[in-house]
Structure formats: C-alpha cells, structure tokens
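All protein chains but one are shown at their positions in the complex.
To keep things simple, chains are lettered A and B as they appear, and every chain counts its residues starting from 1.
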Amino acid sequence: MFESLQHLINGFGIATTIHNLLYCLIGAIVGTLIGVLPGIGPIAGIALLIPATFGLNPTSAIIMLAGIYYGAMYGGSTTSILLNVPGETASVITCIDGYQMAQKGRAGPALAICAIGSFIAGTIGIFGLVFLAPPLAEAALAFGPPEYFSLMVFGFIVLSNVTGTSLTKSLMMAVIGLIIGTIGLDPVTGDARFTFGSISLLGGIEFVAVAIGLFGIGEVLVNVDQPSEMLEQHVFVPRLRELYPTLQDLKKSIGPILRGTGIGFGVGLVPGPAPVIATYASYMTERRISKHPEEFGKGAIEGVAGPESANNAACQSAFIPLFVLGIPFAPPTAILLGALLIHGVSPGPMLIGQHPELFWGVIASMYIGNFILLILNLPFVPLFANILRIPKKILLPLVILFCITGMYTVNNSIFDIWMMLLFGGLGFLMRKWAYEGAPLLLALVLGPKLEVAFRQSLMISHGDFGVFVNRPISMVFLLATAIFLVIPLIRMVLKKQRKEVS
Amino acid sequence: MALSSLLLLQLFFKRRQTIVKKGTVVEPSGSTKQLIFFFGTMVLVTLFFNRLGFPLSSFLLMLTLLRILGVKRWTFNLPLSFMTAIVCYFLFVQWLKIPLPKGWVGL
Partner (left out) sequence: MLKRIFSILFVLSLIVVMPIYAAEFPTKEVQIIIPWAPGGATDLIFRALAATTGKYLGKAVVVVNKPGGAGAVGYTETAQAKPDGYTLVSAITPLTILPHQVTTAFTYKSFDPVINVVKDPGMFLVRSDAPWKSLKEFLDYAKKNPDMITVGNSGAGGGVHLIALAFEKTAGVKFNHIPFSGGGPSVTALLGGHINAVSVSPPEGIEHVKAGKLKIIALFAEKRFELFPDVPIVKEQGVDFVMGQWRGLAASKGTPPDVIKKLHDTFKQGMDDPVFIKNAKDMVVNLSYLGPEDLGKLMAADHEFYGKLVKEIKK
C-alpha cells in the first residue's frame, strides 16, 4: 500500500508538468462544452478528439481525453438544471429537482452544489481507485450472467418508483420503456423485432433521443403551450447573495454527497451505463431516507447533491475495469481503450506494471482535473444562472436548436431527430397528464440487459432455472428483491392488526 | 422472444390495476395554435435538414421559432438568428470538427 502512495506521488509529479496541466485544462473545458450541448456526450467528444492527440505521448493524450470525460459530466448537469434538458444521459435525474430549484430562483445553489458534490465524490473516488482497484476488479469479474440478471431485477424493482409518485403510473411507464427496449435486433438470436421493415429501427431507438425528447423537448413544448404573456417573462433571478448555497444547503447536502459517492463508486463497477443507474439509485436512497420526502420533485437540494456525486463517483470507478482488466464497461471507457491502443498502450493486467507513469499520472491528473473543474465552474455559476434571464421566447428556440444539433451529432442520423421529436410530443402529453418520464428511461436502459442476462444464463445452464439460486451473489440479490417487495405487505398487515387491537 | 413476452406479460398484469387519470383537458386557445406552429416548424426543418445543411437550417429554425413566439421586430430577429447560426457553425463544425450535414450551400 505504501508503494502505491509512492507511485501516486510520482504520478502527481507527472501530472503537474506544465504540458500535462495544459492538456488537462483543455480537456476539461472542451468536455464541459460538450456536456452542456445536449446529445453529444463524452463518447462522441472523446472519439472526435482522438486524432488531435496523435502527436502527443500516451500519458498526455489520456490525460486530455479523461479530462473530456468528466468535464462532460460536469457540463451535463448545467443544462439539466437550467433548461430541464439532460446534457447527457446521466444527467436525467438531475433534471428532476435541479430544474425545480432553478424555477424557484435557486439555480445558483443547485449548480454550485453539483460542482462541489462532484468534486468531493471525485476526490474520494480517486482514493478508492488507488487503493482498492485490484480487489475490486476481481470482484467485478465474479459477476456472470446470472448475477447480472439478479442485480438488474433488484435494481428494476427497487428503482422503478424512483420519484415516489403513483406506483401504478410509474409501472405503466416502465412497461412502455420495456417495450421500446425490445425494438431492434434480438441480441441473442439476431432476429429483428418490431422493426416493421425499417432499417433505421434495426438498431433500436436511441436512448439519448428518448431522454432529450421526453425531458427537453417536452419541457419546451409545455412552455410554448402557455399564453404569450408568460413567455415575455423570465425566470425569477436572484440577487448575488442568493447565488451561492447557504450554510443550511451545505449541511443538508453533505450526507447525500457522501452516500452518493459510495453508491456511485459501487455501481460504477458494473458493466453497462453505470452512471445513469447510479444517479437513480442515489435519488431513490435520498428520498427514502429524507425526513421530508414530499420536497423531492419540487426542488430538494438533496435530490441534486446525491445523484451528481454518484454520477461522478461512478465515472471514477469505471476506470477500474478499464485499467486493471483492460475491459471497458461503459461506452466512454471503450473509446478510451481505443485511444490507448492507438498510442501503443494495451490496457490489461500488465498496464500498471508496464506503464506505471501512465496509470499514476492519469490518476493524479484526474484529481487535478476535478479541482480545475471546481474552480472553473464555481465562478461561472452566476454567469450560467443569468442565462435564465433571457426571455423565454428567445431561450426556447435556442434550446430547440441545441437539442436538434446535439441529437444529430450522436449518430449522424436524421431518424434520431424524428424519434426525439416524437418523444417530445409524448413528453408533453405526459406532463399534461402527470406521468413521470424517469421510470420509462430506467426500463429502457435496464430492460434489454435484463433480458439478455436472463437468456444467457439459461443458455449456459441448459435451461436449469436453479442457476439463479445456486450461485451465492445471485441469490443475495434475489433475496433482497423479495424482501423489498414483502416488507410493505408486512407493514400493512401489522398496521391492520394494530388497528384491530386498539 | 417467447421469454421476453413472458416477462412483459408479467408486468402487463400489474398494469391492469391502473386507473388512467386524465388530468386537465387541453383547451384550444391562442397558445395551442402557437404550439402547433412551433412543433410544425421543428418537423419541417428536420425534413429538410440534410438538404439545407446545418448553417441554413439553424438560421431558418431560429427565425421561424422566434417569430412564432412573438418576436415581431425583424431588426432584432434577423441578426440574432444569423449570428446564432454563424456562431454555432464555427463552434461545432470548425472548432469541434463535428460532422454536420452540408446541404447545397456547401458549408
């Protein structure tokens, strides 16, 4: 362990050279810009800038590209809060309470808490990465298809009522999400499902299109539906003092931030779009633990602090499988893998041993990057908050422009834009009739994976359902799910008994 | 496929218990016309996005949407849309080098 510390110090030495600091800064700035623009997320950003790194040495290249990755995470929350448009997929949950806070004139504190929470999460996360990387990676390997299935069942059941509004409505939304998730090629047999002969549907419906459509475009349409006088107004803009979080805000947020970090770090180790799931899990936890859950959905700062920290922590832990096993679990890390390969560095068990300066240099620069982003973002909070001063009738067209452009940049596909508009319309209707979008998105993300894991498990076990309970980890999750479902029932029964007695 | 439909059926049964609560009915008002035009513009621009190319599409989009929402002064509307289109072009196409449709203007 002390060897690790020694390496880390070396790493700091490397990361703080003028060159690398500069690359880190560039990466962070570009990443933030990319994150702010809806649609284009770290994936595209990193991929597009790989050619720009050709002339650099591997360490500097990865420092810059990693900077883009979490810069994008930071930037994504900005548009979520200000415009209810998720800057990138993991920022969806932030829209829920963050936007409400902005509507109440508390955009400043929301943005600031995001930055602060992300920073704290990032810092703790990095230490986790440094000291726990190898054992965590081994643990991650122990997850095979049956374990994933059970984990996802657990996640799905627990998280589908994430916002706490009507359970039945949430379930309905979740079911719709599941159905949408089946569109495209069956991952196991290769058959086309629900594609109606359309080539564009073969790949399924792009998650980003649904997310931006439901939340961003939906929100814009709701606004447009209001009479013209309302559009002249702008959102209530606070005085300078109100632009930063109060002491009370900070006190309230510390718990969520720490919990979010823990949750995010753990979830980030699981393959798939971990940051998204981490945010859902954190939000759910905070809501359950909170002494005043009614505030959630109306601008509770815990609902922003927790998920954002989880988000950032999940990004950190996503690096573990990449560096230790050489296997990327989330799409952005896949691109980073590619970048590493192009630079002649092959990630895998040998990476840390063969290229210690790369590994530790990148880790150190991650810390510095977090720090830079904090410094970059905090002063900009008033600037960003002032964006809300722009009268809605000018702001709304701009938002649409950015949504359409951003959407296109994901897959260079006009079809995606159509999908986005379609879901925009749907999102509008959903708002009118008080349905929540979050469960739909969760189902869209988890559903396909759940199905694949289920079928893979059965294929491996030749149809034996026992495979789910014979393996300890899988069993644990299934039990947890069962307990979770049963507890409310027990409570109800106990309440009835008590009533009868008294 | 069978397995997936099984899973779906399972959840469908839960759905049976739902009572669809229809909230406020949308009353046609001036703002609904606005809504329809707004949405219609988005659809139209998307239809021609590839052919018109990014700079032109963004210009037209901004122009039309601003007008629909009530910005009547052309002295304000035109330059704003123009500037937005130019800034976005430089930001995305030139600086970030993101591939965006070229259209016949050839940009």
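Just a few scattered comments:
We adopt the following convention: contacts are C-beta pairs under 8 Å (C-beta built on N, C-alpha and C of every residue); 3 or more make two chains touch, one makes a residue touch a chain.
Only a predicted model underlies this, so the values are computations on that prediction, with no experimental measurement involved.
Of the options A:I9, A:L141 or A:I375, the residue whose C-beta touches the omitted chain is A:L141. Screening A:I289, A:I375, A:A434 or A:I460 for touch with the missing chain picks out A:I460.
The chain omitted from view is touched by exactly one of A:I277, A:I301 or A:L337, namely A:L337. Not every partner is drawn; the one left out touches subunit A at residues 43-44, 47, 50-51, 54, 141-145, 184-190, 192, 197, 199-200, 202-203, 271, 321, 325-329, 331, 334-335, 337-338, 341-350, 411-413, 452, 456, 459-460, 462.
Basically, only the chains that are shown with their structure count from here on.
With centres defined as mean CA coordinates, subunit B is found 24 Å away from subunit A.
Within the complex formed with subunit B, the subunit A residues making contact are 30, 33-34, 40, 44, 48, 168-169, 171-172, 174-175, 178-179, 182, 186, 189, 191, 193, 217, 221, 224-228, 231-232, 392-394, 396-398, 400-401, 404-405, 408-409, 412, 414, 417-418, 421, 424-425, 432-434, 450-451, 454-455, 458. Those residues of subunit B that touch subunit A in the shared complex are 1, 3-4, 7-8, 11-12, 14-15, 17-19, 21-24, 26, 29-32, 34-35, 38-39, 42-43, 45-46, 49-50, 54, 58, 61-62, 65-66, 69-71, 80, 84, 88, 92, 96-101.
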